[in-house]
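Quick one: the structure is below, questions incoming.
Note that one protein chain of the assembly has been removed; the remaining protein chains are unaltered in position.
Chain naming follows the written order as A and B, and within any one chain the residues start at number 1.
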Amino acid sequence: MSQDFRLDNIGMVNRDKKISFTFNGKKYFGYEGDTIASALIANGVHLVGRSFKYHRPRGFFGVGVDEPYAILQLERNNERDPNIRATEQEIFEGLEVKSVNCWPSVNFDIGAINNFLKMFFPAGFYYKTFMWPPSFWYKIYEPFIRMAAGFGEASIKHDKERYEHKYEYCDLLITGSGPSGLASAYAAAKNGARVILAEDKPRYGGSLLTSDVNIGNQTGVEWSEKIITELKSMSNVIVKNRSQVFGYYDHNMLVMSERISDHLPQTQKYLPKQRLWYIRAKEVLISSGSIERPLVFGNNDTPGVMLSSAAKEYMKVYGVLVGKKPLIFTNNDSGYETAIEFKKNGVNPLILDTRKEPSSDIVTEAKNLGIEIKFSHVVVAAKGYKKVKSADIAKISDNKKDLSNIENIECDCICVSGFWTPSIHLASQSGNKSEFNEKIDAFIPKKSKQKENTIGSANGKFTLEETINEAFDKGYEVSNKITENNNKVSMPTVVEKKSSEHDKFWCVPLPKGKSYKRFLDFQNDVAVTDIELALREGFRSIEHVKRYTTLGMATDQGKTSNLNGLQLVSDIENKVVPQVGHTTFRPPYTPVSIGAIVGREVGKHSKPTRKSPMHEWHEKNNAVFVDAGVWLRPRYYKQGNETLFEASKREAKNVRKNVGVCDVTTLGKIDVKGPDAAEFLNRVYTNAWLKLPVGKARYGVMLREDGIVMDDGTTTRISENHYHMTTTTAQAANVLSHLEYYLQLVWPGLNVNVVSTTEQWAGAAIAGPNSRALLTKLFPNSDVSNEGLPFMGYKEGDLFGIPAKIYRISFSGELAYEVNVESDHGNFMWEKIIEVGKEFQIQPYGTEALSTLRIEMGHVAGSELDGRTIPHDASLEGLVSKKKDFIGKRSLSRSSFTKPDREKIVGVVPLDKTTSIPEGSYIVKDPKAKLPNPKLGHVSASCWSVEYDNPFSLAIIKDGKNMIGQKLFAMSPLKNKTIPVEIVSSHYVDPEGKRVRA
Amino acid sequence: MLYIFCPHCGSRSQNEFAYGGDATVKRPELNKEVSDQEWDNFVYLRKSPRGKHLELWHHISGCRQWIKVERDTSTHEIFKTYKADELTE
Partner (left out) sequence: MQKYSVFSLIKNAFSDHQNWEVAWKDPTPKKEYDVIIIGGGGHGLATAYYLAKEHNITNVAIIEKGWIGGGNVGRNTTIIRSNYMHDDNALFSEFGMDLWRKMSQDLNYNVMFSPRGIINLAHSDAQMNAYSRRGNSMRLNGIDAVLLSREEVQKRIPMADFSDNVRFPIFGGLMQPSAGTARHDAVAWGYARQADSMGVDIIQNCEVTGFDVTNGKIVGVRTSRGDIKAKKVGLCVAGSTNILAEMLNMTLPIETHLLQACVSEPVKPLLDHVVTFGAGHFYCSQSDKGEMVMGGDLDGYNSYSQRGNLPTLQHVLTEGIAMFPFLSKLKMLRTWGGIMDMSMDGSPIIDKTHIDGLYLNCGWCYGGFKATPASGWTFAHTIAQDRVHELNAGYSLNRFNTGDLIDEKGLGTKTWIS
């Protein structure tokens, strides 16, 4: 198709580079620098989508971020991107886009039947119906409604693109490179400030690209090019295009998304698709400009109706005509600029001005150019379905209430201008409460809440001279505050056309007998009647109106609809706009890809992975790993076709029979040092610590202040003032913070220091009857006999030249030792243990076997100490000192903690000695009882006892101590299991603890 | 993201810190008789005002010091920060 609507001598696209792309499967041509919108318009295509509710035809309404209509689906490099705004996406060779929310095609859309039924679908209709019969909502109505939902189709393929994050600090962040942004950046940069200037569009200059002005004897375009070139050359300035500052957060942290590769056929090597900038700015100048407001009239959503500033930009930036028979409908001077631009390009526009007798430079100029102007005239309704074909226009009375002389005028586009709305979003996000400015009928920022100032048209300044002056002043002022330099650049002279006042009129009344839909929110199909209905039904707060009608809740977030909605509410309610108030703006200003927000922490890297120094050895020896928090731990070492059950049983058995070795590096380790260390431990743990001799370890339990067990572990007195504390893997970080809290805030008088040494030590637990024999060979120079290294003893040793620490502690309940060496030697230690252990039938064992061993011994772990248990529940009350005070002790006297039938840990054995009890089962008296069936307690951990070769579980049940010997039932309804069980002691194996002391 | 002045390290972004809640909670002294109510109040009652709030932050990815921060809970503005043992106003 040829570009029938392309102008030859105007625009900034690169005519030397023709680009082909497809839209709905059809091939089109455009030029480098075109957006999808400009290229399609150049080809005469205006129908690109369908509206959300009524499926009315949709074309292009704007030329940038405010676009409510042209939402398309993009295919790029075999990746699908839903919901691309055609007015923003630049074309590249091979780009494929298609329309969404229509079936079978955008031209013939079945959903458009809604448009004929729209009388039944007023605002909130769904709250009033679809209620009978009750089950139909979820089964029939909702699935049908959902089918119609959404725009684009999301691909469920994994995103291959890369997104990066960048942190930056600057003196001054300027958001937008229009006249105010450029001028302030220039003034501040020249005064030595470190400046970041962000521009959302590919081209710098903002309104200077399209306005007919003169700055310092240069055109707006020339001046902006000069300033940008100079800024780019300065080392204290970062200038970024295609970069949207979308969020203004606390403490002057702003976030910007830079679209690095979206405009390219594919992302270049070493570059991300997008980059998210976290920018901490000392000062911010918001120069985000303003967005033209629509005028509201009948069928004002017809393709071909668009903002007049957009029509102008399509001509001046892209060299594209939005129509050849334009109607300009305006209430201010801006529409004239568009009309004049049409005229200059050989197209005769007709201007309808709602004002009676405006006089200004530009009106005179339009008259002189011979442009036809009808004052006190309005568009009553657009005619045409998929494209504007004509318009009913009328004369409007001075009080703007009555229409007369309605006539039909042929036209192919209607360019509307209802004056300008400052983009105050960032200021509002910053916490700045805006105020309504009567003069411009819009909100502007009020008092700065953070270090922010809004300048230019975003601040309601609509003349270039005011804008430039304000920008130079502000740029100097804030840079001076930061740099204390006094380098002031001189201001250029500004020549522009003087404009006259706009007309506050914005919504055309309906002619008698007509019921045209007059739309406010174009994407969500919210019309004037919807707002009227909402108010009639008592939804009077603007928030209620918004939620009831969905006004401003579409993907454009109401950039073109919010203010008109407010005006309508205030008109009907007979209030002024500020009384109605407006909804607060929240980030993001424009939608931001979730990939960019997340950055590089995806896939395997979504969280860190911690590995022990022996990890490679485990891998080589067929370890199957399990996630323990962010650690990876060997769960079992697979031999042949073994299952988890078989392998863990083999490993556990070998520990009970011979000797096993387990990687315990992940345990938290904390050095506690200082003259008051013993006293500190005595306060932290529930048991007594003052008399622990050097070279001895002790098991301890620590509580939270609410009496709940926080963690357990052994702590060893290495020397007079040095203790080595171990924590569980899961609680390591919390325990350290806990200790620091008490040392720094509660008992600063204690002379103790704590530091994490978790990463410093690699640990191997050597357990089993053969462990001492093995240790003797590993440490031939140390006395590791029962006398030389008794249970809970500690000594240093020499492991083939490597210094090692030997703790005689046991989690498995067997004779056991834990050997620690510095992490760098971890693998050496491990290999030596395996090598020397061969003759003792050593086998490595994983966490599963470890669990088996501890469960049948009745040793508690995380599944019992689950943040809800007190020492008593875990049968740890023997470790609770009655004599001394400690953290959480006072809470233990609470009535529910001391009640006689308090929960307690027990052992559970199935009566048939063969059926394993699933973890998470409940112990009940009567499995057939009526629901809710009273539960005695739950099964916290289960294993296959290798000692007795039958299943064994731990459970925490009510009145546990008196339940031993009872025959009850373990129930897992989820697994459809009811298992008759006997309650036994939790210490199933070696209840006297002989083995550990052997 | 808050920007918190650590009295030991200078201004650092919030993601280096862990929050610690109401800094005015005072633990009853060890071995001192306290009533049930007094103790439970210590464990469970917190100041949670709208406006100025003295709170704890722990510079876990920095100096690992607990600090006190005076912050407005409705605007998030930080007025002053203190070392753990510094007297607050």
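Criterion: a contact is a pair of C-beta atoms (placed from the backbone, for glycine too) under 8 Å apart; a residue touches a chain by one contact, two chains touch by 3 or more.
Keep in mind that what you see is a predicted model, and the values were worked out from it rather than measured.
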Practice item. Could you tell which one of A:Ser38, A:Gln557, A:Thr726 or A:Ser810 touches the chain left off the display? Key: A:Gln557
Revision key, fill the gap. Among A:Glu96, A:Asp361, A:Asp706 or A:Asp959, contact with the omitted chain is made only by A:Asp706
Check your understanding: Quick one: which of A:Glu435, A:Glu601 or A:Glu831 touches the chain that's been left out?
Key -> A:Glu601
Review point. Among the options A:Met12, A:Met234 or A:Leu533, which residue touches the chain absent from this view?
Key: A:Leu533
Exercise for review: By the contact definition given up top, give the residues of subunit B that touch the hidden chain.
Suggested key: 1-2, 14-15, 19, 21-22, 36-37, 40-41, 43-50, 53, 55, 71, 73-76
Practice item. Determine and list the subunit A residues touching the chain excluded from the picture. Key: 79-83, 119-120, 122, 125-132, 134, 137-138, 142, 145-147, 149-159, 161, 163, 247, 249-250, 253, 255, 278, 429, 431, 515, 529, 533, 536-541, 543-544, 547-548, 553, 555, 557, 584, 586-588, 591-595, 597-599, 601-607, 609, 626-627, 704-708, 863, 866-868, 891, 894-897, 918-922, 924, 931-933, 935, 938, 971-975
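FYI, only the chains that are shown with their structure count from here on.
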Point to revise | Of subunit B, residues touching subunit A in the complex | key: 1-3, 13, 18, 20, 27-28, 30-31, 34, 36, 39, 42-44, 56, 58, 60, 64-66, 75-76, 78, 84-85
Exercise for review: Provide the residue numbers of subunit A that touch subunit B in the complex, in ascending order.
Suggested key: 249-253, 278, 280, 431, 449, 683, 705-706, 733, 737, 740-741, 744-746, 748, 884-885, 890-891, 893-894
